Each structure stands twice: as structure tokens, then as C-alpha cells.
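Left out: one protein chain. Kept in place: all the others.
Each chain carries a letter (A, B, C, D and E) given by its place in the written order, and its residues are counted from 1.
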Amino acid sequence: MGEAALAVVKLGGSLLFEDEGSLKEGYVRGFLRELREYLAESNGRVVVVVGGGRYARNYIQLGRRLGVNEGVLDYLGILVSRLNAATMYAAFYNSPPLIPETLLDVHKLLASGLRVVFMGGLQPGQSTTTTAALVAESLNGSLIIATDVEGIYTDDPKRNPAATLMERVSVEELRRMFQREQVAGEYRMIDVLSLNVIQRSKVKVFVLKGDPPGNIFRALRGERVAGTFIEA
Amino acid sequence: MGEAALAVVKLGGSLLFEDEGSLKEGYVRGFLRELREYLAESNGRVVVVVGGGRYARNYIQLGRRLGVNEGVLDYLGILVSRLNAATMYAAFYNSPPLIPETLLDVHKLLASGLRVVFMGGLQPGQSTTTTAALVAESLNGSLIIATDVEGIYTDDPKRNPAATLMERVSVEELRRMFQREQVAGEYRMIDVLSLNVIQRSKVKVFVLKGDPPGNIFRALRGERVAGTFIEA
Amino acid sequence: MGEAALAVVKLGGSLLFEDEGSLKEGYVRGFLRELREYLAESNGRVVVVVGGGRYARNYIQLGRRLGVNEGVLDYLGILVSRLNAATMYAAFYNSPPLIPETLLDVHKLLASGLRVVFMGGLQPGQSTTTTAALVAESLNGSLIIATDVEGIYTDDPKRNPAATLMERVSVEELRRMFQREQVAGEYRMIDVLSLNVIQRSKVKVFVLKGDPPGNIFRALRGERVAGTFIEA
Amino acid sequence: MGEAALAVVKLGGSLLFEDEGSLKEGYVRGFLRELREYLAESNGRVVVVVGGGRYARNYIQLGRRLGVNEGVLDYLGILVSRLNAATMYAAFYNSPPLIPETLLDVHKLLASGLRVVFMGGLQPGQSTTTTAALVAESLNGSLIIATDVEGIYTDDPKRNPAATLMERVSVEELRRMFQREQVAGEYRMIDVLSLNVIQRSKVKVFVLKGDPPGNIFRALRGERVAGTFIEA
Amino acid sequence: MGEAALAVVKLGGSLLFEDEGSLKEGYVRGFLRELREYLAESNGRVVVVVGGGRYARNYIQLGRRLGVNEGVLDYLGILVSRLNAATMYAAFYNSPPLIPETLLDVHKLLASGLRVVFMGGLQPGQSTTTTAALVAESLNGSLIIATDVEGIYTDDPKRNPAATLMERVSVEELRRMFQREQVAGEYRMIDVLSLNVIQRSKVKVFVLKGDPPGNIFRALRGERVAGTFIEA
Partner (left out) sequence: MGEAALAVVKLGGSLLFEDEGSLKEGYVRGFLRELREYLAESNGRVVVVVGGGRYARNYIQLGRRLGVNEGVLDYLGILVSRLNAATMYAAFYNSPPLIPETLLDVHKLLASGLRVVFMGGLQPGQSTTTTAALVAESLNGSLIIATDVEGIYTDDPKRNPAATLMERVSVEELRRMFQREQVAGEYRMIDVLSLNVIQRSKVKVFVLKGDPPGNIFRALRGERVAGTFIEA
């Protein structure tokens, strides 16, 4: 991945949340410890993007039953994602959380000297991955998508044991895999809009297994880590 | 209670939340239905103040284990309370939630014509009841504290069957009951700072059982409802 | 289209801008006159969404030559679109322009009583049409896409004279037309993300020829106007 | 007091204001000179919290006579306190004053690199001391309460010559002194809510005589200064 | 003056402030009473612009002695003017004061339905009269300059008993009077920049004696009141 001065790290829900929705204490503790080490020995800066998890789905399902439209339901999901970001901010900085609500806010916080920005979603109709891609693009930075599998496979490993981990895949190849509806679960993390942004700005994207969290920071240090490069 | 043009309604956690933390769908549905009826037949305006419930405590306990200080933990609790307010806003207005973060924001939303403002907490170190009292004071409005008991008793009815419901109680009498540590559970809802605000501005406060939610709006219409008047 | 209480009108660049980039005075004058008439005789409320036109492309091309990344170039385009919205606001209200920068801003302005909101883009990586679809979704309103052709054709009428105007087309059918790369020019106005939003929230969308501007307001009044309904 | 990296200094009204309400030029000059020296030789950061003084009381009394409610009167007092903070900011930085209006604002200014934040009040119903305690808590910093007496006495020295200065006093002991109404004047500076915040977060609080202002910065440098430690 | 739907009223310091700087209770009470009557019987809307008075000069002189530059001193004066505006807001609305800090803020408050906006200064280097002229221009409204004399005289009546009150004066004539340094005291209220704004937008300006305050509202109702029309 090469020494990444400015990197965006999108933490997949499966890493971060217990089944009933709360943040996994152990994972958060480990992630923040590794983050502190990384910052202590590098001039790196990191934007951590997190989603809403089970709590978000609870609020969204309740809202849907109460007749709330999809755009506003997205909003509730965004508020939960920002609550999760605020909790990680609080645990990292131990001071009231400054959580961006627009792309400009991200840059104001970075311009003001914060080395780590924690954020959730920005706007309805947009996945957490697309948000992370837009932030990486605007920062001319790289993007690490940390999930619960080693990376992107030729096929869904849960259905096809012969599926192999791809070290590299192009955006076009990924689009074709989507259209052939061939991909399953673990590719849900990347949607069409994310691919558009990644492609138009040649964002360097690396998909890896985010547990143990050390993988993420080894990749940021430029060490060799199992995973998949998405090439614009 | 007399026809209340501008009223603040503080909904107690026990009314609003399931044990595991999510909003009680039935209660929210009933509350919003009664609210719409009340608004349709009156020129009343209502500020609904809600707390964080079990989810807030989950985030706070996690934060505490991760070494976060009490002031910042309060902040996380406030964010959950605003998420609950946003969900009720979304269910009522079916549009992206405008949730106040300062006392001035409450007045900006009212000044802009909103007839119902939904809000959570405002500042660390301050209970939801104190927040509701400050809002009522600034609005020269009345305050309804809706909880899971009929009102304030001479003693804790769960420990002393002879305890009787007080129709009226003075702020001074409540202070003395606090100092004698005589009060339990259901008086937790009113703390010293709330009493200061209620007393200095002679805020009209009525404590009642908020389930069924109709009780609240019958009180707002000036009908006779079981409960306790707190007299400044 | 049926009497539309709350409608979003997206004005296509071809209607609004001279070739060199400035706003077409005649079109703006006519549009605002029709808008005033519509408001005078209805309780309708309108959100007008405009793009950046040639000026935006000038700034974007200059920025690209100066090495600016795509996400930031989108930003410059958004600023031009907001400048165009501000000019129409100024011509309509004759007071300093209040132009939304987030979805929440749109709702704050509407909640404060403004009957017409003028806006440009909201976020990089997102077309003006997607912005209009997100606003319509959040408002539970309908969406009129005003362009320089009668609506959506079975094929590109400039290449295939046999192409006919479709009174109705489904989102799925439009998706297939996109994948077969069969559509040309005038369909550029609707992209994949817009279709996602339109579909998930069953937004009522009507594509029509926006010149003369009277067409738009006749459609809003529920009169019969040539054009294409997009059915979620 | 030990080398305080991040400290909150609450300047008592008696130090800061002439009788008729304006800021004491001599004291402000001396305070800022000592502050500059302290910053020059340490990596310390300071939040200075000031009140409204006589001018605030003038505006509040006028407002009360014009029928304004207590919560809004508090607001006017807060605006005067922020005016005093702005004047000290202007004298220190010689640039337009950036004065926080919420707890989050304090952290935004500190996060942006300001080494000294000047502030007044935050919210009605809350003393300047409570504000200072909440800021100190959120910063995990220490709190110096600078007043016109050496510290906290066993009794009111103006009434009881035998009263002695307490080097240490516990929050519980202070609460009991309050309830016995035994304390007078100079203890007005600490109220119940401040004690709650100090206790729950074990904020290190030192009460000292703030004139000459050098005392404050000697305490911040960890030198021995007469005064009273409040132990949570 | 003709029925003024939207009017800006600039209250001169001599009307509003006691010598030592606080607001004249009697004048404020009278002004607000007349304002309420005017609003009750008309659909008029008023922007009241006030200055800083003696308190502002106290803060500015202190700041100057502490080495603060003129631009920042202007800022302190602006903060005092906003404090005075906030006090009148509180007395009129009895709710936390919403005071504009930019021209756009004025329009946001008016757009949100407020019928009376109270404001102080907007920007250093600009007199309260110029601020009032800019607001009137942006509102296409009229401007009443209420001062302690009947209007504008051919010469300074305190030096030249033969000086007569001018019913009408042109902006050009006023400019010449300025250049001949012939004007004194009571013309200080109008400076070169105000005249530029008045002239370029043909703002209707009426200078009158603001005590009793009834004069102002009689002029707004279109009744005949002694004073001077400034003609662009």
C-alpha cells in the first residue's frame, strides 16, 4: 500500500458491532491502540468512517412501520452512524466529539490540525462506502475497506470452495461481476456509485480483513498484507 | 392545568423505551396520534423533550470502560436522546429531523413557525428534566412531566402502601423530602437544579402518568387529570 | 400530474443557459412570471433545482488543467449552480439569496415559511437530477424534470426518426435501456442513482419540455401536458 | 498544583470589575502579561472564564423591570460575560474575538490550535463557576477559581476572626457547610451543581487569591501558593 | 412617509442611552408600546437598528489603551450594540434574543416570520447609519433616522439661530454641506457611505425627532410629522 500520509479507513459493520447493535469493546480498544501506535511513529493522518449497525436498522425499521419515507429513514441511519463515530472519538480524544456533517466539515477539522477524524454518513441515498470514497477522493488520499473477509474473491467462498482471493481487480471487472449478479454478501460493501468515484479519480483502494485491526495499520505502513487492490 | 398555549412535555424513559432500549412503537404511535388531534383543535404549541434510555446507558457504560470522562459520557447520552427525538420528529413530520442543540435553536425553530419541536438534551451535567424546565422557563410556558406513576406521593408507594398521591406540593417541601433522602425512584425525575429553575420563574409544573398518552393532552386542554402540581 | 402541493422542479441546462454560460434572461423572466401566477392561485410550494451550465464547465476545465481532483472540481461546479440559484432567488424575492447547502437547509427554509426554495447542487459525485430526486423523496413531493425535449423516447429521435414519445416508462425499463447503452443525449439527465432513489420511494416523476415554462406549471396544476411519467 | 498542561481559570468578578462595571484596566494588563510569560515558558493551554459584573446586573435589572423572564435575563447576563471575554481576547490577540457559545465551540477553538480561549457563560440557569467546572471536566483539566480572598475558610472571616484558611476541603464537607447555611459571601462562588461536576469527575480544583494575577500562574507552574484544594 | 410595509428604524444614541451608558428605561418602554400598537393595526414589519452608546465607548477606550487596533475596537462596539438590541428583543418578545450578525441573518429572521428584528452593527469600519441604510436597501424598504432634533437644518441651530429645518434635502446637497465642513453635530448621523447607498438605491429616508417615540410610528402610518426627507 506504500506509506499512506492521508488515508480513509472504512470499518465494516461486521467488525465493529455486536449482534444486538452495540460497539464491540474489544475491537474498538484494539483498533484505537493500533491507531495511536501508527500516529506515534508516522506523520500519517486518518479519517475513520463507520456505519450504523444493528441499532441503525432498529431505528429504521421502527420508522418504516411508522410511515417514514426512505430518504428520512436514511437520515436516522446517518444519525446512528455519527453516534458510533462520536463514541470512538470520545474514546480516542476523551473530549466532546467533533463529528463532520458535510464534506467541508471533514476538511475544516483536518485543516484545524486534527490528525484523526471520526465520521458517519453524510447524505441520504449514499452508502458508507461511497461516503468513504468521496472523502478519499477529496483528500487525494487512499482508501482501506476493512471487512470480515480477506478481500474480494473470484466467487462467493461460502458457496464455492474453489473461489480464490484476487490480489488485484479492476473497477470494470467488478462492474461486470455486479451485473452478472454473481457476487454475494461480502461484495455488498462496494456499490455502483463508489466504483464511479474510485474510477474517475483513480483512488487507491485496498480491501482487507480488518480483524485483527493491526492488519489495517500494517497496510498503512506499506507492509505486505493479504487483501485485494481495486484498480481504477 | 388550564388551556396551555405553549407547553413543554417531558416524556419519562419508562414510558418511551422497551427494556432493551428501542422506542416503544405502540406508545410513540399513540402519543403522536393524540398530539395531532390536540393541534387540530387548538392553537397550542408543544416542545417534546425525550431522554436516551437503555441505548444511552449502553454507549455510556462502554465509554466509561474505555476511559472516557463523565462530561463526555454525558455528551454521548445527549446524542442518543437527540436520535430518539429525531425518530419522533421523522414519524410526526415525515421529513429530515431539525433537532435543537442549544436553547436558542429551540426558539429559532418555534420562531420559524414549527408547532411541535422534538428535542433531547442540551448540555453535559444537566438532567433531561432540567433541560425541560429551562425550555419552559424561556418560553414562559408550562411543563408536564409524564412518568409511569400517577404523580408525586407522600412516600415511596412501592415501600409504603400508606403513601398517598399529593395533588399539590411546594418546591420547598420537595427540597426537604430530597434532603431527608426520603424519596425514592420515581422522584429521581426532579433534581435540585430543576427545582431552582421552577422556583425562580414560577414555572407551572404538572406531574402525571403519561400512559395512556391521552392523559397528557387532556391536561393540556385543561381537563381534570390525576397528578401533582408543583408550586414554585 | 394532479394538483402538486409540494413539487421539485429540475430545470435542464439547455433551457436555462445561453451557449456562453449566462442565464437566458427571457426564459428566467417567463419562468418566474408563471411561478408567481401558480403561487397566487394555489397553496403549492416549489423547490427549483438548477445546474451550473457552461460557466461551471469553464471553471471545472480550468481547475482540471491546474491539477485539481475530480471531487473538488465537482465542488466548483456546485458553487456555480448555487450562484445561478442565487440569481433566480434575487430576481424572484428581490432580497439577499438564502441558498441551501445541505438537505437539512432545504427543510429549514421550507419550515420557516418560504414557498419557493432555489437551490443548486449539494455534494460531489452526485448529478443535479439525483439532488432533485433526493429532495423530492425527503419532501414526499413529486419531481418534474424540465428539459429541451418532449420527454423520454423509445429511442434517440435524433438518430431514429421512428422513435416515439413514451407516456409511461418503468424504472426497470429505463435501467435496461441504460445497460444496452441504447439511450443517448437526452437521457443523460437521469442516472443510476436517481433511479435508485425514485424507485425505493416511488417518487412521482414527470419528464416534459420546459419551454415554454408554462408547461411546467400546467403540469403542476394537474392539467394534461405532453411528457413521460417514470413509474417506480 | 503541579505543572498544569490544560487549565481552566475562572476570574471572580471582584478581581475583574470596577464598581461601576467596566473592566479593571490594571488587573487585565497584569493578568495578560503574566499569561504571556506563562505561555512563553511552558506548553500550557488555558481557558479563561469571566462573568458579567455590574454591567450584567444593570441589563438584568432593567430587563426585570421590563417584565423579562429569569431564563432570558440569564441570557443577557451571558451576553455581557461574552463581551468581557471578547475584550480580553482582543487585548491578548489583537484580532477579532472568537468567543465560544457552546461546550463544543471551546473544543473546536482548542482543536484548531488556539492556546488561550476566553469565554463567558454558556447557558441560562448555570453559574460561571459551573460553566468553568464543566469545561475543566470535558478537558480533563484542572480548575483554578481566582477570587478576592486567600481561599476557603472554616468560617466567614469577615464575621469570625477565628476563621482559618483550609488547605484542603472535601466536596462532602463543602456540601454540609452549604446546608448549615454557615458559609457566606466568598463561598457564593461554588454552588451545588459545580460540586456535582467536580465530584463525579474528580476535577482538581484550587481556590486562591487572584490578585496579584501572578498567583494564578505560579499555581499553574506547580509552585506553592496560598489557597484551598477542593478534593472530589 | 406613506404606509411603510417594511421599514428600518435607526434609533440615535441620544434617544436611547442614559449618560452613563445604560438603556433609558422610559424611552424603551414607550418605544415598545408604540411598536406593539403599530403592529396590531397594520401588516407592517420593522427592523430596529441600535448603536452601542457610552458602554461601547468605555470598552473601546479601554481596548485602545490596551493596544487593540481600530478594526477590532469596532468589533467590541458592535458587540455592545448587539447587547442593546438583545435587551430590546428580550423586552419585546420575552424569549431568548435572536440577533443577526450578517445581512443574510436579517433576511433569515424576516423570512422565518419574525415581524420585528432588533439588530446592532454588522461589520467594522461602518457606522450604525450605514448598516441601517444597507438593510433598508436590501429590503427595498424605507429608513427612518430617529434622533434628538427635528431633522436636518440649513445650518447648525446651536450656533446659528437663523438655521431653519429643511423639509427636503438632496443627497448631493448633503454631500456639499459635508465638504464645506459646514455641518455639525446632528449631521454626524449620516456619513458618506450611507449617502452612497441611499443614492444608488433611492432609499426613502426620513430624519425626525424620535422622542416621543410616537413620532416614529406616526411617520410609518403615513401621518404628517415634522422632519426632513433625504431625496436620492
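One rule holds for everything that comes next: a contact is a pair of C-beta atoms (placed from the backbone, for glycine too) under 8 Å apart; a residue touches a chain by one contact, two chains touch by 3 or more.
As the structure is a prediction and not an experimental result, all values here were calculated from the model.
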If you put the missing chain back into the full complex, which of the shown chains would it touch? A, C, D, E
From the listed residues C:Leu79, C:Ala111, C:Ala163 or C:Val192, report the one that touches the chain absent from this view. C:Leu79
From the list C:Ala91, C:Ala111, C:Ala163 or C:Met177, pick the residue that touches the absent chain. C:Ala91
Filtering E:Ala56, E:Leu122 or E:Ile190 for touch with the omitted chain leaves E:Leu122
Write the list of subunit C residues that the hidden chain touches. 20, 22-23, 25, 28-29, 32, 55, 58-59, 62-63, 65-69, 71-73, 75-76, 79-80, 82-83, 86-87, 90-91, 94-97, 124
Which positions on subunit E touch the chain that was left off? 69-72, 75, 101-103, 122-126, 130, 133-134, 137-138, 140, 179, 192-193, 196-197, 200-201
The missing chain sits against subunit A at residues 103-104, 107-108, 111-113, 138-140
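Everything that follows uses one rule, which is that only the chains that are shown with their structure count from here on.
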Topological distance between subunit B and subunit E, in contact steps: 1
Hey, what chains does subunit A share as contacts with subunit E? B, C, D
Looking at B-C and A-C, which pair shares more C-beta contacts? A-C
Report the inter-centroid distance (CA atoms only) between subunit D and subunit E in whole Å. 37
Averaged-CA centre spacing for the pair subunit D and subunit A, given as whole angstrom: 43
If you look at subunit B, which of its residues touch at least two other chains? 69, 71-72, 75, 94-96, 103, 112-113, 124, 138, 140
Edges wherever two chains touch, nodes for the chains themselves; is that graph a line, a ring, a star, complete, or other here? other
Strictly by the criterion at the top, what is the full list of touching chain pairs? A-B, A-C, A-D, B-C, B-D, B-E, C-E, D-E
